[in-house]
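A single protein chain has been removed from this complex, and every other one stays in its place.
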Amino acid sequence: MYSTLKRQVFILLDPSDGDGFWDKLVDTFIISLILLNILAVILETVDSLFIAYGSLFRAFEIFSVAVFSTEYLLRIWTCTYIDNFKHPVTGRIKYICSLGSIIDLFAIVPFYLPLSTIYDLRFVRIFRLIRFLRVFKLGRYLNATRIISNVFKSKKEELVLCLLITFALIIVASSFMYFIEHDIQPDKFSSIPETMWWSITTLTTVGYGDVFPVTEAGRLLTSCISILGVGLFALPAGILASGFSAEFQKIKKSKNVCPYCGEELTDNN
Amino acid sequence: MYSTLKRQVFILLDPSDGDGFWDKLVDTFIISLILLNILAVILETVDSLFIAYGSLFRAFEIFSVAVFSTEYLLRIWTCTYIDNFKHPVTGRIKYICSLGSIIDLFAIVPFYLPLSTIYDLRFVRIFRLIRFLRVFKLGRYLNATRIISNVFKSKKEELVLCLLITFALIIVASSFMYFIEHDIQPDKFSSIPETMWWSITTLTTVGYGDVFPVTEAGRLLTSCISILGVGLFALPAGILASGFSAEFQKIKKSKNVCPYCGEELTDNN
Amino acid sequence: MYSTLKRQVFILLDPSDGDGFWDKLVDTFIISLILLNILAVILETVDSLFIAYGSLFRAFEIFSVAVFSTEYLLRIWTCTYIDNFKHPVTGRIKYICSLGSIIDLFAIVPFYLPLSTIYDLRFVRIFRLIRFLRVFKLGRYLNATRIISNVFKSKKEELVLCLLITFALIIVASSFMYFIEHDIQPDKFSSIPETMWWSITTLTTVGYGDVFPVTEAGRLLTSCISILGVGLFALPAGILASGFSAEFQKIKKSKNVCPYCGEELTDNN
Partner (left out) sequence: MYSTLKRQVFILLDPSDGDGFWDKLVDTFIISLILLNILAVILETVDSLFIAYGSLFRAFEIFSVAVFSTEYLLRIWTCTYIDNFKHPVTGRIKYICSLGSIIDLFAIVPFYLPLSTIYDLRFVRIFRLIRFLRVFKLGRYLNATRIISNVFKSKKEELVLCLLITFALIIVASSFMYFIEHDIQPDKFSSIPETMWWSITTLTTVGYGDVFPVTEAGRLLTSCISILGVGLFALPAGILASGFSAEFQKIKKSKNVCPYCGEELTDNN
């Protein structure tokens, strides 16, 4: 009977398993609580709201940490039903060290740390940012992420190369710009790391307008960089487009393939 | 004979039906009137024009509301020719409650409401914005929308996921930025909701330049966010590209498929 | 013998015809002269250069107009070799009225008009802008334009629909923004046409920073608009990507198709 309860708790908590009424209720409740927590942290920073509803925010914080703590302990208790974490001791340790569990732990630990009484309140609020890691727990509940993550995995090398090209471009552009504009605007282009702020806001076409070149050479370099920035947009877009095409074709093919010759079947709808 | 008139009115008003001279004339007239209405609302806000031609604008408003009202009533009268709304009473009620009819109604109702005499004129002009819903009526007259809406439908889940990733990124970036820049620029990064203004203008690479970080950590975060912003552009572009490829191939395939083996035929043009 | 000379002149001037030494020389000379003309107009506006080399600019102008005039007359003389313009009188009139010839004419006519003596010099320089139409003559000499123009032609309807959606979005966003921000910033959002300046610079993510909302509602609307702006980029990118894929596959298919079954052949390189 003990084992049946454990099994039921496992099924209740596992988002991909079970279709019953209680199963869906538990899932919906936890997702809602995560979203409300994110909202609470955001709204707490609005001074007028914090002054008016400070105790309410505190009460909600205690309630949600209680729920997440219970959930965390139940997950560790029932994790032995997963093949990877079968062993009652080493399996549980392995489960605790898995990325998902670490995020779960970080979402509740800041509350229990006695730091809030010792250190300045403001300082603690920075730690509370970790609570935002809870948002990643939503990843568990969403299914459509698989296609996008597959595309990123299959095109990982090309996308990393794009990033490397971007970094190289930022370094080269910043160095040239530093030597061109440093003498004219020594406060804005004071060093190469400082100049990188300009090159990134230009290459990504954000263009705040707080730093921009005034010399002819600097403007010429900016023109080249910003046109290359267009290519910087086009490259990953092109890579991802081909990745998505391949991924969707794969899904489609696995559905309608002639069982005899392995040839793709044409849908006439 | 009554029935023939009703049928003719139905065919005249239905944009997808009938090819006669009067049919095209009615369609062209209504589309033109909708476009002129949009133009009138835009030009009315220019003070110099409103002072000079105020009575003309009023006359045009009365004329177009009269036309749209007549059109609305005729549509309700003749809607029983559509299979879905066959029943003279319940069919008509169903038709009135359809999205297209509600938009039609909202386009004329503000004029008839006696609010303009009670409330401040300015307030009423806000309600007149609803007239812009008339622009969506153009959707009825355009055929090419089908491909684009099909692509959006088939890739809905991936696009929604893109939006969710964007929202998550905005929340995480705003929270971090708030804790980084709040002490240095308390007026610009006064709360997390306020900081979201910065994160959205940066992530979408708009970069007005009214809010930007000044600390080293803030600039580093901005760099990461703006480079991720490039990915934010690339992701939907890639998804839509694969969607359009699939959609156009589907159209092409349905045209030239070998009737015996279901194999795609090659066009030699 | 007269006819032979005419034929040779026709071949010399026709960029797609003939491969001889003189043929290439004439083509290169005309392209170079067009490019130098564009450069001259650009550099003339730099005051220091115009003062120093004014007479040189004038001489170069006379020389190039002489060359382009001769070229224009020779083209009209020899156009009867093209099947479409065979007839010595009506054929030549048809040729003069073709788009290419009109551009050629507009490139030389401003020089002959006596306006420069009557009107202010500045005014005439505005007409000289027409000389920039010469740049389109380069279109004759480039072959690779065909693929890009084919893609644009095949996806014309979808791209036009993108533009229409953009216009609708600009109108709706401007109207809402006008009612939201007009009272707070009456100088920047003075009318809906004026507010369109904001909506266009935001939707295209240019974001100069001269006009931006300050109210909460205005910022929320801007956030929606700028995120939709990302979609505005993704949509044509996706459409063009599918267009280019289809175009390049068509070219490839027309090259390697099995002559018996019309099936695509696989290249093993």
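Which chain is which? They are A, B and C, in the order written, and residues in each are numbered from 1.
Everything below uses one rule, namely that a contact is a pair of C-beta atoms (placed from the backbone, for glycine too) under 8 Å apart; a residue touches a chain by one contact, two chains touch by 3 or more.
Bear in mind the structure is a predicted one, so any value in this text is a computation, not a measurement.
Asks: Quick one: jot down which shown chains the absent chain touches.
Replies: A, B, C
Asks: In the whole complex, not just what's shown, which of B:Cys79, B:Ala107, B:Leu203 or B:Ala241 touches the removed chain?
Replies: Result: among the candidates, B:Ala241 touches the missing chain.
Asks: Would you mind spotting which of C:Ser175, C:Thr201 or C:Ser223 touches the chain that isn't drawn?
Replies: Only one listed residue reaches the unshown chain, and that is C:Thr201.
Asks: Tell me which residue among C:Ile38, C:Ile82 or C:Leu105 touches the hidden chain in the full complex.
Replies: Hidden-chain contact among the options goes to C:Ile38.
Asks: Looking at A:Leu73, A:Ile93, A:Leu113 or A:Leu161, which makes contact with the chain not pictured?
Replies: Once the missing chain is taken into account, the touching residue is A:Leu161.
Asks: Which chain A residues would touch the chain omitted from the figure, given the whole complex?
Replies: For chain A, the residues touching the absent chain are 157-158, 160-161, 164, 168, 171-172, 174-176, 178-179, 190-194, 202, 205-209, 212, 219, 222-223, 226-227, 229-231, 233-235, 237-239, 241-242, 245-246, 250, 253-254, 257, 262-264.
Asks: Tell me where the left-out chain touches chain C, residue by residue.
Replies: 38, 41-43, 45-47, 125-126, 129, 132, 135, 142, 144-145, 147-148, 151, 163, 166, 196-197, 200-201, 204-210, 232-233, 236-245, 247-248, 252, 263, 265-269
Asks: Could I get the residues of chain B that touch the absent chain, sorted low to high?
Replies: Residues 205, 207-209, 233-234, 237-238, 241, 245 of chain B touch the chain absent from view.
In this text, only the chains that are shown with their structure count from here on.
Asks: I'd like the Å distance between the centres of chain B and chain C, where a centre is the mean of that chain's Cα atoms.
Replies: 31
Asks: State, to the nearest whole Å, the distance from the C-alpha centre of chain A to the C-alpha centre of chain C.
Replies: Whole-Å distance between the two chain centres: 43.
Asks: Multi-chain contacts only, two chains or more: what residues does chain C have there?
Replies: Those would be 205, 207-209, 233-234, 237-238, 241, 245.
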